[in-house]
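Excluded from the complex is one protein chain; the other protein chains are retained at their positions.
Up next is chain A:
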Amino acid sequence: MSTQAELDKVISSEYEAGFTTLVESDTLPPGLNEDVIRVISAKKGEPEWLLEWRLDAYRNWLEMAEPNWAHVTYPPVDLNAISYYSAPKSMEDRPQSLDEVDPELLDTYKKLGIPLHEQEMLAGVAVDAVFDSVSVGTTFKAKLAEAGVIFCSISEAVHEHPELVKKYLGSVVPKGDNFFAGLNSAVFTDGSFVYIPKGVRCPMELSTYFRINEANTGQFERTLIVADEGSYVSYLEGCTAPQRDENQLHAAVVELVALPGAEIKYSTVQNWYPGDKDGKGGIYNFVTKRGVAHDNAKISWTQVETGSAITWKYPSVVLRGDNSVGEFYSVALTRHAQQADTGTKMIHLGKNTRSTIVSKGISAGKSSNAYRGLVRMGPRAENARNFTQCDSLLLGDTCGAHTFPYIESKHPSATIEHEATTSKVSDDQLFLCRQRGIDPEKAISMIVNGFCKEVFKELPMEFAVEAGKLLEVSLEGAVG
């Protein structure tokens, strides 16, 4: 680690001369200005229109203020202390296949429990792994290509499928949408791109593992998924970050486009480093995720969130088309000093649109866990329906659970149902388990898993198992 720090220092000092020359280093020195954006764009060999798009986003962003309405508190993030581009050293020349990938890099993935090679074979999952900012290995491309499915890094898509990227990038989350999305639009380095052609059912689950590796590097991925008419895709996103004392910023943008009759299922298991028990370190996860569902289309978000020091995240669906469907299933677990303000927005524009929200919040330690949700029925949203269920489970009495539901209805025929409960793991439940020989940690984990079952059943099988295990690990020591 210390050699890495040395290295960073050397790299930084080289940069004191300015940004006019492209240097060989892999990490830009901290700080953000138009030159940094030009360097990022140039490093990636981007076309002029994208550079202009970034610069436009940047200029717009300079006028914006960081949002402060969320139920979280943290010292201001010094955005000039962050490096906006970082690529693993050995990645200068992109490997053409997994065999060419640095074995050490692959070993890191193994430690995270995602051996690419095994995953290829066992799970039939195509993985587009993002290590810091550069996509290092994309699998199953051939099989996907056969079905006409495009699954690649967004940088690659910019070169290979510029017409699609140009058409849909920023179409769901505009570059001026919010402070963090604006920042992302200016400096995003990589992410995934998916296109499913008309009428095609994607032959496998698509999966991306994100990982923040280098210290003091913000990660700004940009993911764009376009499901053409009548197509179907299930996309899995897993996140892990190593332990660091500094706080790291993660401001991603995910855009989903479900054209008429298409269905997108997007599942996330997020266990970014949450900081230690006193709240030192951990990821600031400020993410904008949104999908647009056209006529008869369906978008389903499922998330299991156990990580990050601070989570600010509202995967949303704009139900633009008639008969479109939006779903949000969420488990958010906070412990120690974690703070989460998460939920969803269901914006009903079309007729007969339907949305379902099931949110399960679990708080332990000194953490704070808030659900924030908006259900809006537009003036055209005839017979639109929403059902919301918000359950909070408290472990111990030093944590907090909050619910902030916002409901706006501009159509008299719209139906909105909201149910909310708050409960504690009861002593009687715990005693029943212990009386049957089950130790308290296992018992708590079992009870919490049971509480989350409605959400877990929405996850693809292998993810559901992982999510269960993740909760178990996260709950270790939660019994006191």
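Everything below uses one rule, namely that a contact is a pair of C-beta atoms (placed from the backbone, for glycine too) under 8 Å apart; a residue touches a chain by one contact, two chains touch by 3 or more; residues count from 1.
Keep in mind that, in the parts below, contacts and distances are computed from a predicted model.
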| item | value |
| --- | --- |
| The complex's invisible chain, by UniProt name, from "ABC transporter ATP-binding protein", "Cell division protein FtsX", "Xanthine dehydrogenase small subunit" or "Peptide/nickel transport system permease protein" | "ABC transporter ATP-binding protein" |
| Hidden partner chain, touching residue among A:Asp295, A:Glu382 or A:Glu454 | A:Glu454 |
| Candidate in contact with the missing chain, chosen from A:Leu374, A:Ile407 or A:Ile438 | A:Ile438 |
| Among A:Glu63, A:Glu146 or A:Asp427, residue touching the chain not depicted | A:Asp427 |
| Interface residues of chain A (partner: the chain not displayed) | 426-429, 431-440, 442, 446-447, 449-454 |
